[in-house]
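Left out: one protein chain. Kept in place: all the others.
By letter and in written order, the chains are A and B; residue numbering begins at 1 in each of them.
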Amino acid sequence: MDSSFDSSGIARPLAPVRPLAEAGRPAVARDTQGRAPTRKSRWPARLDLLQSASGLFLAVFLIGHMFFVSSILISHEAFYTVARFFEGAYFLAEPRPWLVSVVVGVVLTVFIAHAWLALRKFPANFRQYKAFSEHKAMLRHGDTGLWWIQLWTGFALFFLGTVHLYGMLTQPELIGPYESADRIWTGSMWPLYLLLLFAVETHGGIGLYRLALKWGWLEGRDPSASRRRLRIAKTLFSVFFLGLGLVSLLAYVQLGIAHADKAGERYVPPRAAVVKLGELEFALSRRPGG
Amino acid sequence: MMTKNTTKGPRALTLRILRSSPSEGVTPHWQDFHVEEAEGMTLFIALNEIRETLDPALQFDFVCRAGICGSCGMLIDGKPGLACRSLTRDLGPVITLAPLPVFELIGDLSVNTGKWMRGTAERLETWIHSTREADLTAVETPMEPELAEAIYELDRCIECGCCVAGCGTLRMREEFVGAIGLNKIARFRLDPRDERSDDDFYQLIGDDTGVFGCMSLLACHDVCPKGLPLQTQIAFLRRKMVASGV
Partner (left out) sequence: MRIIYTDVLVVGGGLAGLRAAVGARRRGHDVIILSLVPPKRSHSAAAQGGMQASLGNTVKGEGDNEDVHFEDTVRGSDWGCDQDVARLFVHTAPQAVRELAAWGVPWNRIKAGDREVIMDGKRVTLTEGQAAHGLIAARDFGGTKKWRTCYVSDGTGHAMLYAVSDQAVAERIPVHERMEALALIHEGGRCHGAVVRNLVTGELTAYVAKATCIATGGFGRIYRVTSNAVINEGIGAAIALETGVACLGNMEAVQFHPTTIFPAGILVTEGCRGDGGLLKDAAGHRFMPDYEPEKKELASRDVVSRRMEEHIRAGHGVKSRFGEHLWLDITLLGAAHIDGKLREVKEICQHFLGIDPARDLIPVRPAQHYSMGGIRTDARGHARGLKGLFACGEAACWDLHGFNRLGGNSVAETVVAGMIVGENMADFVESAAGELQVSTALVRECLESEQAKLDTLLHGNGTESGAELMRRMQDIMTDKVGIFRTGELLQAAVEELQGLLVRSRRIGLRTRRPGANPELVTAYRVQKMLKLALCVAYGALQRTESRGAHFREDYPRRDDANWLKRTLATWHDDFQTLPTLDYEALDVASMELPPGWRGYGARNAIEHPATAGRAAEIDAIRAAFGHADRFTVQQALMPFDHLIPSRFRGRNARLGETS
């Protein structure tokens, strides 16, 4: 009579059965169930950490990325400067677009790693998918809904992000005010960017919020109050970057329309900018190791 | 005990109940029952009235009818909650009631939470593990009062299963231990009388059916009728288990 539910049979896994009790055992149960001989793998812990780390990395990267991309709002030169900066124009003798490819390569790797790690959390089959979506509809619970959004945006990112990254990887030299604007407008990439923008800002915002809850960051004295504040912060985050992204995208689109007839022409910064650039170059080259 | 409400008459309530009887092959279907609302009426009172006057075969589980035993968890308008302490006045005129998902369905609103909970207890070994035999006649080992209170805070779980039913992860992956299981581990981890180390706990919950399976949906935290600090406990445990595992 060792099974605990003779009448119903246990559905959940049981610890291994230990030998029958011997008489007069101590009044406190010992560690009696006997450990499974195999130790548990350390990988689940590592993967969980990596999933979060990759998400965090991407989110932080994207914050920076959005500011760089939106430098178009300052001026064409500003964006040009940023683009050349990443090609190493100010450290090296001349811009090296392959440097961007390397960065893209790194980001792409993290991106794929994150996607792969997160994919473990996807519904594995239709039954699971249905169970969750029914559950969500019935429960109408905020954070459960957020996860569902994250799932779908993540799914979308998989395609949208890949296309974008592939472009950046293969044509790193084609980043610049006109080049980008042409790609967006004349190259008809704007719908993709629009979707990508929405997807990534929602996904990233929710991701960061959930990251904080998942690891218990910023819990403070009153965790439920902190959670309310985090939710607000999350919304502000998404709204801000969406707004910034939309305005920038609009700027690219306008520039793209204006530049449509000269599509394919590379941007050459005006002289003043080159002079300024020279100064900057000078300043930068004096940095140790620069 | 119907009472006259001076301003407007008592509300007519419709209880829309998901009926089923797996043993007889009766598949789930909705059935409406009408009762007149009474002052201070809880779902416990309403359901018993239905059973006494309308359908003696209606199945549901109540034990303490005071919100302390955890028997009466069900989906009330889609949300897991304790029926015995849900006042009808806090609900609309049409109240839908369904059995908790995940658990084995016995019939109508009755599910086998006991079996699931026992399985969890065996799987997670939710008891004090100690190698020392307690000397019952000796003065007990002291414990900091604050620590005792902190343990009780986590010990208050009544195994109602609301968190289980509220967890989307569990709905997808039934082998997930759920918030209740994680909370139990947190409880024993806190208890100095339990001699298990973090490494021991890692053996129990250090995988994707354990703490790493939780996707921080937090419905568990939000539906727990006892207000257990599940959100912070799971996060805490995750940090500890990562520290122990990595």
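The criterion applied here is as follows: a residue touches a chain if its C-beta (ideal position, glycine included) is under 8 Å from a C-beta of that chain, and two chains touch if they have at least 3 such contacts.
In this text the structure is predicted, and so the values were computed from the model without any measurement.
Although one chain is not displayed, subunit B still touches it through residues 1, 3, 21, 23-24, 39-40, 42, 51-52, 56-59, 61-71, 85, 87, 106-107, 110, 112-115, 117-118, 121-122, 125-128, 130, 134, 136-145, 147-149, 151-152, 155-156, 158-159, 188, 191, 193-194.
Quick note on the criterion: only the chains that are shown with their structure count from here on.
Centres computed as Cα averages put subunit A at a distance of 35 Å from subunit B. Of all residues in subunit B, those touching subunit A in their complex are 75, 78-79, 101, 104, 112, 115-116, 118-120, 122-123, 125, 127-134, 136, 166, 168, 171-173, 175, 195-196, 202-203, 206-208, 210, 212, 214-219, 222-223, 229, 231-232, 235-236, 238-239, 241-242, 244-246.
Across the interface of their complex, subunit B is touched by residues 4-5, 8, 10-15, 26-31, 33, 35-36, 39-42, 44-49, 120-121, 123-124, 128-129, 131-132, 134-136, 138-141, 143-144, 147, 210, 213-216, 219, 223-224, 227 of subunit A.
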